[in-house]
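I am attaching a structure below and will ask some questions about it afterwards.
Only one protein chain is missing from this complex, and each of the others stays in its spot.
So, subunit A:
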Amino acid sequence: MTRTERIGASEESVVPAIVESGEFSELVDEGQTISLAQSPLDGSLGIFVVPTHTAEDPTKAHSTRLNEEQPIYFVNQHTPPSAERRMFLADTFAIFSALRKLVTAPEFQSTTSLGEDRRVAYVRKLAIDFVNFIKECWIHASRPVARPGGPLQFSSDHYRSLYTCFSLFVVLFIPEEGYANAPVGDELMEWQNTHFIEPSTEEGDQLSGLEKPWEDDTFWPYLTRAIIRGLNKASTFFLSVLSGHPSEEIQHLTETLISLIQSQPRLDNFSSEKEFALSTRRWKDKVQALRIGLDRVPESKRFDGFENWWERLSDIVGVLEGRGDVLKRVCEEQGGDWKEVCVAWGIFVDPRMRRDDLFETAKDIIAEMPSDPTNLEDNIHAAMFSGQFEETLHSSSQLDLWLSAHLSEFMGATGLLQVKEDADLSPRDFHILEYAEYVYCDHALWHITIEYMYSCGEIGKSRGDQILERVPLRFFQQTSDHATAERIRSGDVVGVLKEVNEACLQHRREGVRRTVCKIAARNFVQEKNYGLAASYCTSAEDWSGLGHIVDHVLEEYVQGSAFFVEHASSIAPLVQKLSTQPNLSGVFYYRLIFVTRFARLQGLLRRKEYADAASDLVAIVREDMAPASWWAVVLYDSIPLLDYEPKLLFSSSEASLLLRKLEDISIKTSQGAGLEYLNVLSRRVHVKEQADLLKELKLVRLALARYFARCAVLDG
């Protein structure tokens, strides 16, 4: 992730190592190698030693290993963010969200309602928020305070780099309203002087303490650099010091120079660029006059005993004249880099240099004075000065994926990036997704990960789905908060499940929502919370899942659970709810009706409300609600009702109906469908053999026979 991280460095190794350096091939000869597994949680890898595919006998003894333990190492491509980094990611995410809200607003997207400048102005405000925030982080990271958690994961210098890059980006590409086509020199100079202070204040202090500073070696370089940097206060101070110089010529010339420096036109002081241009031309004429004056100084008077002051002054005048070759040479002599030349170019050589002009100029200058290839920050600056957006993003991603992602977002918002038609991903999406996958290495930040992914096109959204689906729902989380646990059980959607559900709704990820509901339902089934499971299935429109829940509830009966009636009544409200659902069909619905009716029957039997039980039982048989495998069970339950002595509970026609059903089972069983018709009864009464099961059913036949006899006697 950081520049200190050695992506691809070959020397990296797990600890403790498995074998000594260079001995892995011997391990392979012994039939061992390594394998891996990638974690869905955070993309980390599990690495372990396995037998090779060629191992003749994978169980044979091995000896090369440092020890005989079987380790599993866990490694991650990215260093997971520390607490302070996490805060940085979360806080900047808030600004990112505001930007997304802005750029996705219809008014922003409409080409007619907002002018280009206005649009950029809105974006600029948020970009400046970013810059200010990074600045705060830099200041915070620079504080020499005790850090109990150890040193910061990202140094203050890292935040400083982010600060310089982001602020340069704003200067160059998100200009103030109305300044898009204005000369950019002053703004760049301000940026440079804020971030790369030269000449140093210490040098100035030291020189100002001297009586004859011009006798010091650093005097002329300091003065020249102060002028190149537009530091008028310092430069006029030291120029005025030269009034004490023994040479009359120099006194005279510096007087003019001071007035020239003080009067150099600045764009800010003019109401129009035209006036600025006119004033600049006049000023240049005055510089020209100074040059003529300078040239008139005879050779003999150009040396003051310490220094050839004339050459030094000539360089300064050369810079003021806007002579590029002089500027480059002087900057180089003073240890300045391409940046210093580029910025000064826009002040002295081409004061009307616009952003578009800068890109070409910078390319030429960088070709002569290359940026430091070992310094990512410098490379990013160079790419920005040259207007190379993809290169900017590439270098930024090497410094910090955070930077490339957020720069690409702003580039996207201001239309700077070109989209290749045949590419899978736009450059903006590519960098946003790279960053999102970095954030994903900290699974606690899943909601940030998905927000970045869902801000992209279809590919990004699909990736977001993968992450969102896999957010651990933590049903089994051991919690000391019993109230929360109870709320979950009582059907209140709380915690992660609620968050995931809301995220699905917010981003309209119906497919994910349904999958998550199905998983939740499955978990509730495991907890025997069938009511909640069924409502999740209904929410996911997972009818086969609902069918399985009904099966589970029926299985409770088969297993002889004392809570069957309670379980069934927890899903009973669905019958009513689903009856209003249009286009609903399927076996599951009838099974659902069956389980609720059957549970009611069991409840009546348990409460010994036999008359109602008998009429319910007949209704179940008459309306053919029971699945075939349950007929025998229902009939078996009729025995106590048939044998109920105080009263005859069935009419003879109802009793005949039961007999017919019994006959049906006998016939089907004799035709070889015994398994289908007797399976559930078999498990309910714990009898396996078909013949024995038929004997059990004979009990029903016997009860019916007795019942008919009683009917006959009573009728008679």
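Some points to look at:
Here is the rule we go by: a contact is a pair of C-beta atoms (placed from the backbone, for glycine too) under 8 Å apart; a residue touches a chain by one contact, two chains touch by 3 or more; residues count from 1.
Following the convention adopted for this analysis, contacts and distances are computed from a predicted model.
The chain that is not shown carries the UniProt protein name "WD40 repeat-like protein", picked from "WD40 repeat-like protein", "Radial spoke head 3", "3-isopropylmalate dehydratase" or "Septin-type G domain-containing protein".
The omitted chain makes contact with just one of the residues A:Lys461, A:His507, A:His567 or A:Arg684: A:Lys461. Shown as candidates are A:Glu273, A:Glu332, A:Glu555 or A:Asp664; the residue that touches the absent chain is A:Glu555.
Here the missing chain is touched by one residue of A:Arg100, A:His394, A:His447 or A:Lys668, and it is A:His394. Only one of the listed residues, A:Arg522, A:Lys668 or A:Arg701, touches the absent chain: A:Arg522. Annotation for subunit A: contacts to the undisplayed chain at residues 5-25, 27-28, 32-54, 56, 58-59, 66, 69-80, 390, 393-394, 423-425, 427, 430-431, 433, 437, 443, 457-463, 465-467, 470-472, 475-476, 478, 485, 515, 518-519, 521-523, 525-528, 545, 548, 551-552, 555.
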